[in-house]
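After this line comes chain A, so read on.
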Amino acid sequence: MKRFYLAHERAILGAIGVVLFLMLWEGFERGWWAELLQPPLGPQAARFQLKPIFISSPTRIARMAFDMFFITGAIWKDIGWSSLEFALGIALAFAIGIPLGLAAGWYRRLNYAVEPFLAALNATPQVAFLPLLILWVGTGLASRVMIIVLLAVLPIAISALAAVRTVDARLVRVARSFSAGDALLFRSIILPSAVPFLLAGARLAVGRGMIGIVVGEIYGSSAGIGAMISQAGSRFETDKVFVGVLTIATAGVALVELIRRIERRVDVWRPQVAA
Partner candidate 1 sequence: MTPKLEAQDIRLSYSQPRSGTQLVAIDGVSLQVMDGEFVAIVGPSGCGKTTFLSVVDGLIAATGGRVLVDGEVVTRPGPDRAVVFQDASLLPWRTVLGNVRYGLECLGVGTREADARAEKLIALVGLSGFEHHYPHELSGGMQQRVNLARALVVDPKILLMDEPFASLDAQTRELMQEELTRIWAQARKTVLFITHQIDEAIYLADRVVVFSGRPGKVKDSIAVDIERPRPIGVKRQARFHALEDRIWGLIDEDVKTKARVKPS
Partner candidate 2 sequence: MNFERLLIGGGTLVVFLLVWELCADSDAINPLFISSPSRIVHAGSALMTDPDFWNDVRVSANEFIFGYIAAIVIGVPLGLLMGTSRRLSYIFAPFVDTLNAVPRVTLLPLLIIWFGIGIWSKVAVVFLGAVIPIVISALSGVKTNEARFLTMARSFSASRTRIFASIILPGTVPYIFTGLKYAAGRALLGVVVGELYASTAGLGHMIADAGNMFQTDTLFFGVLIFTATGLVVVALLDRLERRFERWRPNVGAAT
């Protein structure tokens, strides 16, 4: 019995913590704690029950989720729209970021030229550009895709740049000693060693892209998860808000985990370095 606990201590303690938290939460909404504290505290005990508008509760969220996903199916349309924006944005970010990063990494002068812009863009909260984007292209699909591109392109470009710059000089020397031309060098050494960097950059880009979806939609769109959350929020439909938040969180975690798995498979030849 004890051995089982020790072997799975992490999962068990984690699970216990989560369960306790959920019970605490549920109790606040249903008034369990208020009831319990009635005898000692009297009327003051009523403070320990909070309105569902403020906090919702695990069971309410579960019920609403079931409803939104399987009964009315309302959420699927929103998921569809958000996924579309995400896909377009990320694809564009890759299309722009990878060539830019690789070129800047390869050609030193180009790197010097591009560097101040990348640094400035990196230091700015890119979200601040959203009003500008809306000013340019309105609040339709375009502005939302563009904000995703803005947010995701940097990690991709930077990782592509780093990939080219940090290629092991010894490998390059070996290739050159075999009279490898630039193109061959690129294909046979730079590209393969670039893969881990690009994957790491992709992972970061995906995370930021998810932020982009919500940011873009929350500011005035009528479809998409972010929009759904925003509208539910303004109508104090807290259960729906939570369902939306959890949906995005799950999607984000799933995507990042997927990329991590790919990273792990690709990384098989690497001696384990603490990430």
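Criterion applied: all candidates are chains of the complex that A comes from, given by their letters.
Here is the rule we use: a residue touches a chain if its C-beta (ideal position, glycine included) is under 8 Å from a C-beta of that chain, and two chains touch if they have at least 3 such contacts; residues count from 1.
None of these values were measured; they are calculated from a predicted model.
Novice: Any copy counts here: identify which of 1 or 2 touches chain A within this complex.
Specialist: 2
Novice: Along chain A, where are the residues that touch candidate 2 in the complex?
Specialist: 9-10, 13-14, 16-18, 21, 53-54, 109, 112-117, 120, 123-125, 127-132, 134-136, 207, 210-211, 214-215, 218-219, 226, 229-230, 232-234, 236, 238, 241-242, 244-245, 248-249, 252-253, 256, 274
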